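Only one protein chain is missing from this complex, and each of the others stays in its spot.
And then chain A:
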Amino acid sequence: MLEIIELHKRYRSNWLTGRGHQAVEPATFHIAEGESLGLVGESGSGKSTLARLLLKLISADGGRILYKGTDISGYSLKQMRPLRRELQIMFQHPHSALNPRRTLLDSLLEPVLLHRIMNKAAAREKALALLDVVGIRAELLPRYPHQISGGQIQRIVIARALMLEPKFLVLDEPTSMLDVSVQAQVTQLLQRIRKEFGLTYLFISHDLELVRHMCDRIGVMKEGRIVELDESERIMERPQHPYTKQLVNAFQAFKQ
């Protein structure tokens, strides 16, 4: 579904921050249709940057992105517009994903109304159905983001991404603010949706056990590089790269 060839990015330096920063070294990999690819690794290693690059939310310094065989690297904003709906991202910090001055209901409806997919009544109905799925009570809808808990925000953001019925979804730490029971519910939900609608995921998380549950393959990043990419079981049971070994060990250390 997605083929990434030598994609890379350097954040420019400015007068204040001094030197620039190579956030993503040339990366080459693919994501198969219907697959769930996990991305784990060092904090600050470029996972979120890579995700934004392949959705063309930020511009790459070089490399190519093939979406369903078509090279979209050079697409203009206008050419991207019809694809925007299919390629969705759930950002890492849900608080910043919602407009603090809009009610949750408005935030939920905004994308579908913007894309003129359905009228307000139908959108409302769909939103209510999705809220049920993510386990949020409709009574929260007139509230503003600061009036609900972190986990409630995260579930609203998930529902909002699903409103558009995307084909490819980047999930950047989608459950980091949820309790483990709601996390398990949301994960089941995400898995079900993936199977039902044939969705493809890029799933970023620091919880290796969770990634193993969710993903067929896992890529491990360190300092802008994908140092290892393999089947989930292999990464967890027989990691090859020294950094992967360190990471897996540190994660398992808490299990005892």
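Note that in this section contacts are C-beta pairs under 8 Å (C-beta built on N, C-alpha and C of every residue); 3 or more make two chains touch, one makes a residue touch a chain; residues count from 1.
Throughout what follows, contacts and distances are computed from a predicted model.
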| item | value |
| --- | --- |
| Listed names "Nitric oxide reductase subunit B", "Monosaccharide ABC transporter membrane protein (CUT2 family)", "Nickel import system ATP-binding protein NikD" or "Short-chain dehydrogenase", matching UniProt entry of the absent chain | "Nickel import system ATP-binding protein NikD" |
| Touch criterion as defined above, residue of A:Gly62, A:Gly150, A:Gly198 or A:Pro242 at the omitted chain | A:Gly150 |
| Chain not shown: contacting residue from A:Gln22, A:Ser73 or A:Gln92 | A:Gln92 |
| Chain not shown: contacting residue from A:Arg10, A:Arg102, A:His206 or A:His241 | A:His206 |
| Chain A residues touching the omitted chain (full complex) | 11, 16-18, 40-45, 47-48, 92-93, 95-96, 135-137, 139, 142-143, 146-152, 154, 172-173, 176-185, 187-188, 206-210, 212-213, 246-248, 250-251, 253-255 |
